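Just passing along the structure, written as structure tokens.
What you see is the complex with one protein chain gone and the rest in place.
Entry: chain A
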Amino acid sequence: MASAPSKLYADDVSLVVVLVDTNPFFWRASSLSFSQFLSHVLAFLNAILTLNQLNQVVVIATGYNSCNYIFDSSSDLNQSFENGRMPVMCSSLLQKLEEFLIKDEQLSKEVPEGRIKSSLLSGSLSMALCYIQRVFRSGALHPHPRILCLQGSPDGPEQYVLFNILSVIYSFLLWLLDSNKGFLLFRYVAIMNAIFSAQRSMVPIDSCYMGAQNSAFLQQASYITGGVHHKPQHLDGLFQYLMTIFATDLHSRSFLHLPKPVGVDFRASCFCHKNTIDMGYICSVCLSIFCKHHKKCSTCGSVFGQAQSEAASASDKKRKTPET
């Protein structure tokens, strides 16, 4: 950690953990090439580091097969210029990134056909959160951390329609518990866990989505953690978007009009017909969602008593009225 005098850690010192999507299947199809994207991002990272002397930047690559740290501004002691050409920061970052990409490529066994596959966001989010916890541990005064996801890959198949997927998880629940080889849909749960953990430690997750359809999942992540979500209209001007929206520190945000979340849908889908519903029945044992009253839970097999939820809520109401 930077050993700056602690009083210098004012409210505008930031630690930005940037999660860069390096999924080759996305960048192959994107209108913005990966090298153009990198030049936007490098300029943005330099800008953050120059905004405040104590600002810190950590870059984590979110690959298709793996994730890894590729840059940490606090560990690079020499911020000087090398032969007057490129700052050491850029060259070391690019070198690490190249190593990472080669390794990531070697890990893929076969090229997936069909639509673009998702990248491993849950892994890089978890790593970012671990890093941020370390900063929290470093003392009472520390830079204010936030996470910025620069994501292009679509939500994974397991994240497609968020709560339809819950039903899939549930139909797999028993199978998972029985066979104990359930890697299949864990990633959805993993991403939700990371979001809730970020919310608990008050770390906002900003997200900039560069893919075609907007990512329902990143919208929720930013909404739940109090971050900003934005989908740039013109990718050529990515740098401008990054600077105007994502460069401001958390303290200054309260004075700015940043993009507001629009239409985050918190409704759920029932497991029986996959309809989106306003009101439904929840199994008290496994929390499966149904649109009608059933006699038996199709997920966990519990047998239900009579529909007494109406009666219960009526009695609750009765109990509450004198107090209000």
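Convention: a residue touches a chain if its C-beta (ideal position, glycine included) is under 8 Å from a C-beta of that chain, and two chains touch if they have at least 3 such contacts; residues count from 1.
We take it that contacts and distances are computed from a predicted model.
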> Going by UniProt, what is the name of the one chain that was not included in the view, given "Large ribosomal subunit protein uL15/eL18 domain-containing protein", "General transcription factor IIH subunit", "2Fe-2S ferredoxin-type domain-containing protein" or "Serine/threonine-protein phosphatase"?
Replying inline: "General transcription factor IIH subunit"
> Of the residues listed, A:102, A:140 or A:279, which one is in contact with the missing chain?
Replying inline: A:279
>> For the chain not shown, which residue from A:127, A:205 or A:238 touches it across the whole complex?
In response: A:127
>> For a quick check of understanding: of A:22, A:66 or A:222, which residue touches the chain that isn't displayed?
In response: A:66
> Of the listed residues A:15, A:93, A:192 or A:218, which contacts the missing chain in the full complex?
Replying inline: A:192
> What is the set of chain A residues that contact the non-displayed chain in the whole complex?
Replying inline: 64-69, 72, 75, 107-109, 112, 117, 120, 122-124, 126-127, 129-131, 133-134, 137, 157, 162-163, 166, 169, 173, 176-177, 181, 183-184, 186-187, 189-190, 192-197, 200-201, 220, 224, 260, 263-268, 277-287, 289-290, 293-294, 297, 302-305, 307-310, 312-317, 319-320, 323-324
